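With one protein chain removed, the remaining protein chains of the complex are shown where they sit.
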Amino acid sequence: MGRGSSRAWIFGAAAALVLATGLYLGLVVVPPDAVQGEVQRIMYLHVPSIVTAYLAFTVVFCSSILYLWKRDLRFDAVAVSSAEIGVLFTGITLATGCIWGKTTWGVWWTWDARLTLTAILFTIYVGYLMLRSFAEDPQAGARYGAVLAIIGFLDIPLNHMAVQWWRTLHQPSSILRPGGTSVASVMLVPLAINFAGLSLLYTYLLLERVRLERIRHRAAEVRLKRGRRG
Amino acid sequence: MGSWGFIGLAYGVASVALLGYLFLLKGRLRGARDELAALERDGGRRGR
Partner (left out) sequence: MVAGMLRRTWAMTWKDVRVELRARERVNAMLFFAALVLFIFNFALGPDREKLREVAPGLLWLAFLFTGMLGLGRSFQAERENECFEELLLTPGDRESIFFGKLAGNVLFMVTAEALILPLFGILYNLDIWPYLPSLALVAFLGTVGFSTLGTLLAAMTAHLRAREVMLPLLLFPLTVPVILGSVRATEVILAGGGLGEVSHWLKLLGGFDLIFLVVSPLVFEFVLEE
């Protein structure tokens, strides 16, 4: 069973190195933001986190379509694994967003466009995971999940439009962008590096999680065969 | 809590979440592998 393991750790190690660099740059090297001060540094974690989550959910979308088309369980393994990790990153985005909000607006929660959208995204994919676990059998769970993943992904841009129109029509758009209304080029560096690091981490977690799923598939197969024989 | 306190909180929460997930995942992998090995062992014996 050591086939895949030899390669996955490389992503993990690479992720650790890249993230360490990004952390150092973002927390130590880059100067504090002129408007927000030091707390703006939370953005170096918050923004790459949500982008990685979107990457994860795009993978869920693609592998769901591939699963419904080819019926290869490996695609389904990728879908559920990527969704789980996507939920993890979305949760981190929410938490860091709330913490940043507490320092900026003084409250843990506000119905700001971005926080609201992240919360909706979180709920959609938690629903996906619940749907799969409540299905009467794993095959049905895979099918239903794939359908929901396709619907959910198509829904995301519609949600974006709706929530943003809702907020901007009622209050002036706040200075939410990382670093103020324009991002200084020096700040782009830790953002980009952390995104690269989190993507590597995502890949590492995905490979391991898919391996877990494949082991479970094999166990199910063995049980099935034994059931027939016995 | 000062600015750096909140920054620490944010990065701390993220680290705990990510490392925690990885740790749990490794645990789940170990468990699944043991289960599969046990299944295959028994299956082989019974098939004789």
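The letters A and B name the chains in turn, as written, and every chain counts its residues from 1.
Definition applied: contacts are C-beta pairs under 8 Å (C-beta built on N, C-alpha and C of every residue); 3 or more make two chains touch, one makes a residue touch a chain.
Not measured: the values here are computed from a predicted model.
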Revision key, fill the gap. In the full complex, the chain left out is in contact with A
Check your understanding: Looking at the whole complex, which of A:V30, A:I124 or A:I193 touches the chain that is not displayed?
Key -> A:I124
Revision key, fill the gap. Among A:A14, A:L27, A:V51 or A:A162, contact with the omitted chain is made only by A:A162
**Study point:** Candidates A:L27, A:C62, A:A135 or A:V189 - the one touching the absent chain
**Key:** A:A135
Study note, to complete from the structure: For chain A, residues touching the missing partner are 68, 120, 123-124, 127, 130-131, 134-136, 140, 143-144, 146-148, 150-152, 154-155, 158-159, 161-163, 165-166, 169
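Quick note on the criterion: only the chains that are shown with their structure count from here on.
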Revision key, fill the gap. Taking each chain's mean CA coordinate, chain A and chain B are separated, in whole Å, by 17
**Study point:** Contact footprint of chain A on chain B as seen in their complex
**Key:** 3-4, 6-7, 9-11, 13-14, 17-18, 21-22, 25-26, 28-29, 32-33, 35-36, 39-40, 42-43, 46-47
Point to revise | Touch list for chain A against partner chain B, complex | key: 1, 23, 27, 37-39, 41-42, 45-46, 49, 85, 88, 91-92, 95-96, 99-100, 102-103, 201, 205, 208-209, 211-212, 215-216, 218-219, 222-223, 225-226, 229-230
